[in-house]
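Excluded from the complex is one protein chain; the other protein chains are retained at their positions.
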Amino acid sequence: MAELTIQFRVRYPEVDQMGCVHHSRFLQYFEMGRVELLRQQGFSYADLEKAGVFFAVVRIEAKYRSPARYDDELSLTTRIVKQGTVRIDHEYVLKRGQTVLAEGMSTIACVDRTGQVQQIPEFMAGGTV
Amino acid sequence: MAELTIQFRVRYPEVDQMGCVHHSRFLQYFEMGRVELLRQQGFSYADLEKAGVFFAVVRIEAKYRSPARYDDELSLTTRIVKQGTVRIDHEYVLKRGQTVLAEGMSTIACVDRTGQVQQIPEFMAGGTV
Amino acid sequence: MAELTIQFRVRYPEVDQMGCVHHSRFLQYFEMGRVELLRQQGFSYADLEKAGVFFAVVRIEAKYRSPARYDDELSLTTRIVKQGTVRIDHEYVLKRGQTVLAEGMSTIACVDRTGQVQQIPEFMAGGTV
Partner (left out) sequence: MAELTIQFRVRYPEVDQMGCVHHSRFLQYFEMGRVELLRQQGFSYADLEKAGVFFAVVRIEAKYRSPARYDDELSLTTRIVKQGTVRIDHEYVLKRGQTVLAEGMSTIACVDRTGQVQQIPEFMAGGTV
């Protein structure tokens, strides 16, 4: 199954007054992971949207193990665990060095410009599994 | 069990280029729900933090049913479903009119200034259950 | 000239690890001010966009006097200081009680769906000045 690890640095406005990355931000990191995994597979999500292929998050789950701090260098591993005709399930592990900060999973569904569910295009089937 | 419904309006930067509230924002709405529920119970989260009582999200789950749009008036119902000595579980239902847009649940843990788990203060026990 | 004061409360993820509302957020508050001023004049910005009338920020300026904190109740006064055929200049004063936290000004330009400058619709001329 497709998998990719990306590295990035925590930005100042992503951190709250507890000095921790706000938990909602982790979902934005997960999205960055999906987009870069797609790019590795030869697809630009920006181009897919122009072609009328959108992916909407229908379910998300996250477990927070340890806080991420401002300026931390994080690594995020994104992995496709299941791909059906309209849905894709991803799993995520976010780390700082060897420390697991969070784990997550999501289900995204392929939708058209109006938000109606549509089949994942055939040209993506080979790429993503 | 404690429960509160709040109303608010979707802001422009909360909406992405699909014209939908970004899924990560829903977690920020849930947090607003928890804070207002706390306020209804007589507690200011801002004051709690000053007193060394912090709550960290340790688990979150959300199901997205239908998109929220810019300028929509939303109602969010937040409910405590379980309160232990260190953890509180909440459930959330986000609606526009009668349409359910999303459902969620979270577990928060009481931590001190350094992030160590601590017992929920006794004065909150009466208030929150 | 049109003017409106709105009240709102600082949300948790709007505050950074210095315990202050991040300076970039003030621009989002200013935008809320413009939108509510428009609503007071009888226009929904959401509807304007559907009708092909967009406003893009072309210039912004802000002076920060004093920090805003989590859970603060703020009041923002938004005022139109100049309205031309394609541009509108606003001024903003953000306060907590009597304390001025920030002042700002912006110029927005009327653009169409493709981003090309267009004249502000006639039906808005009466409303906004």
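General observations
In this document, chain identifiers A, B and C correspond to the written order of the chains, with residue numbering beginning at 1 in each.
In this section, a residue touches a chain if its C-beta (ideal position, glycine included) is under 8 Å from a C-beta of that chain, and two chains touch if they have at least 3 such contacts.
The structure presented is a predicted model; accordingly, all values stated were derived computationally and were not measured.
Considering A:Gln28, A:Gln41 or A:Thr77, the position touching the chain not shown turns out to be A:Gln28 (whole complex). Contact residues of chain A toward the unshown chain are 11-13, 28, 31-32, 35, 44-46, 49, 69-71. On the side of chain C, the interface with the absent chain consists of residues 17-18, 20, 22-25, 27-28, 31, 49, 54, 56-64, 67, 115, using the contact rule stated above.
For chain B, the residues in touch with the chain missing from this view are 12-13, 15-19, 22, 24, 70.
Just so we're on the same page, only the chains that are shown with their structure count from here on.
Each chain gets one centre point, the mean of its Cα atoms, and the points for chain A and chain C are 32 Å apart. One simple way to say how far apart two chains are is to compare their mean CA positions; for chain A and chain B this gives 23 Å. Counting only residues that touch two or more partner chains, chain A has 17-18, 22, 24.
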